[in-house]
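First the structure, then my questions, so here it is.
A protein chain is absent from this complex, but the other protein chains hold their places.
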Amino acid sequence: MKEKMKEGEIFLLYGDEKANYLVKYEKNKEIHTHKGKIILPEKLSYGDKIFSSKNFPFYVLYPETSYLSMKVKRKTTIVYPKDAGFIILNLGIKSGDKVLEVGTGSGAFTIILSNAVGENGIVYSFEKRKDFLENAKENFEKFSKFKNVMFYNMDLEKEIVPDIEVDAIFIDVPEPWKLIGNLKKVLKSGKGLASISPNIEQIKKTKEELVFEKFVRIRIYEIILREILVREEGTRPKEYSITHTGYLIFANKVNE
Amino acid sequence: MKEKMKEGEIFLLYGDEKANYLVKYEKNKEIHTHKGKIILPEKLSYGDKIFSSKNFPFYVLYPETSYLSMKVKRKTTIVYPKDAGFIILNLGIKSGDKVLEVGTGSGAFTIILSNAVGENGIVYSFEKRKDFLENAKENFEKFSKFKNVMFYNMDLEKEIVPDIEVDAIFIDVPEPWKLIGNLKKVLKSGKGLASISPNIEQIKKTKEELVFEKFVRIRIYEIILREILVREEGTRPKEYSITHTGYLIFANKVNE
Amino acid sequence: MKEKMKEGEIFLLYGDEKANYLVKYEKNKEIHTHKGKIILPEKLSYGDKIFSSKNFPFYVLYPETSYLSMKVKRKTTIVYPKDAGFIILNLGIKSGDKVLEVGTGSGAFTIILSNAVGENGIVYSFEKRKDFLENAKENFEKFSKFKNVMFYNMDLEKEIVPDIEVDAIFIDVPEPWKLIGNLKKVLKSGKGLASISPNIEQIKKTKEELVFEKFVRIRIYEIILREILVREEGTRPKEYSITHTGYLIFANKVNE
Partner (left out) sequence: MKEKMKEGEIFLLYGDEKANYLVKYEKNKEIHTHKGKIILPEKLSYGDKIFSSKNFPFYVLYPETSYLSMKVKRKTTIVYPKDAGFIILNLGIKSGDKVLEVGTGSGAFTIILSNAVGENGIVYSFEKRKDFLENAKENFEKFSKFKNVMFYNMDLEKEIVPDIEVDAIFIDVPEPWKLIGNLKKVLKSGKGLASISPNIEQIKKTKEELVFEKFVRIRIYEIILREILVREEGTRPKEYSITHTGYLIFANKVNE
């Protein structure tokens, strides 16, 4: 049940909550941490325990989707796992689906979408800023399990969306309302569109546009994540945390 | 881009937030709602609008994963979408994975897992109560897109888990700590286990057992969902809602 | 340390979370509850235990400010204790202060203000609807400890505020922005005004008006109350609750 690590594989080297890293496996590679130096051994398996030069234990773990998405090199804000999981389920995204995302940003959510639709699915990911897209592609290539994403360096406010057909649309841009008319035509009737925005005014404008474009079943949510600390000295929520990322809006397309 | 409905397909008939139903399509079928009677037409496509006898509009929508999971016939409490999506991402469950779930309960999360791993994946779902399992199977057969679930009527507190190997484990039983020793051996090293419990004492006991079984990277969370109402008269969170479902605990297996 | 109850006094008759009542003491009075009939004895002291005809214990307690405020006869929504306490402290209201409130509503917050400023203080309470004011006065007379409230049946949108001078202003009306210009002149320079509104648009308009009227140090908050259940079977937040009452806005008046 132990799986051998191959050269070039990316794993999660976990010391503790503050000392944990995504590492590309190379024999004898040295990793410097504030808990001491680690030298990767010639043979390494998932689940292994390695000690640092200061004798702290580190563990070799699989980096799960949420961890990967948080570790992308960020040139933009990203979609957090608390929101991402809820979006996937509320768009009904499943293995094999074709989905459209705009903008790609740093690619955090692209990785999540890629894992959700798998090898039989396709993610069409649009980003107007070339520098963001290059960074997102690098993040994706490093972290992806599936080769199922098509990246487009396009501004969908100005350019017509390609002639595709998708099961779900996710929008993460500052002015989502400007894209809905364009995007609508590639979404299958009866299926869902979602958008995330930090400010409530953006959500209100998006809602207005969705109503104008005859979308129905409009729903708006906010998700609050609380980390709970269970420790020797007692159990309580974390005392200082992220308290807001964005509001989520969902709607379904219907025939006119 | 409109998709024809086939006889026997299950769709979401949406009038408004309070009048919405999962319906199995049959020509000329009558549906009685408090907004009037609806007769399903001979030809129906996703996205279509139908009027009730009282002239209220209803829409023919795809029921997404989260909606389906909330509409199972319940014999137990279920895992809510706000928690389910976060679990999927924090277990790193992706298309093609093999995952283990215990207990099946009403099958709400089974449907979500099934959609996440797709046709190349497998869900092993264990439930000790036969009546729960029968109900869950019915729910699953009605709502599933993939035939990728193997149901087991077994009590994993007493019976040895079959000789399988999985990428993730999810536990939803009153005493999860009693199962961890048994389940551990089928989980791939370095991968994750999650459990949900309504009470903090359950989480503390589960954590103790995870520590005893040498799991690492233990994390505990609570997720709060707020629905935001954007209406003519103004924007505000819903005034009365579900305020607690459960605490989530995550951990990774390592080699001893 | 036991205090005798006098005829006519109002006490809290507490059976459990669901069976608790404000009762005016009269000897031999009969009280009918779903836990049986209670006959008030000839001699009664605070802290006493009385048994109902079905042998359930009831306790004779002091009704504290928050309990009283929740038990007013309601003709309007009220200010909840979670918000009220925060308002008192953020307006710096203390014993002896003069404060202005508009609208009186059902008088829940009037009782709280009255207790906060005490016998050396004054509460000026304005309400434009006569029926609301009559109800509020009745609530206040029943529950108040101090005779320190002056009620005004006035519409401060149209009528000039009387020539008074106050240490704090609290507004609870649907369109607070229409009152600020009128109210401003009775507030001492450097002191605070607060307003509560269910919708964020109301808060935004109020903020705009406060800026227009040269108020400074504008702060906006929402307070979420979670009840925690500690029981035999475990500890967790209540599962279903009030999730939103209103947004609070605070500001200070300065000299122009």
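Going by the order they are written in, the chains are A, B and C; count residues from 1 in each one.
One rule holds for everything that comes next: a residue touches a chain if its C-beta (ideal position, glycine included) is under 8 Å from a C-beta of that chain, and two chains touch if they have at least 3 such contacts.
As the structure is a computational prediction, the values presented were derived from the model and not from experiment.
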Task = Report, in label order, the displayed chains that the undisplayed chain touches.
result = A, C
From C:Lys49, C:Lys130 or C:Lys147, residue that would touch the chain that is not displayed = C:Lys49
Per the touch definition above, residue among C:Lys35, C:Lys98, C:Lys128 or C:Lys253 touching the missing chain = C:Lys253
Message = I need the residue numbers on chain A that touch the omitted chain, in ascending order.
response = 198-202, 226, 233-245, 247
Message = Using the document's contact rule, name the residues of chain C that touch the chain not shown here.
response = 1-3, 11, 14, 20, 45-49, 59-67, 69, 81-82, 84-96, 112, 115-121, 145-146, 165, 185-192, 200, 203-204, 207, 216-217, 219-230, 235, 237, 247, 252-255
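Rule of thumb we're sticking to: only the chains that are shown with their structure count from here on.
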Ask   = Given which chains touch which, is the overall layout a line, a ring, a star, complete, or other?
value = line
Inquiry  = From the mean C-alpha coordinate of chain A to that of chain B, what's the distance rounded to whole Å?
reply    = 21
Request  = Going through chain C residue by residue, note those that touch at least 2 other chains and give them in order.
outcome  = 200
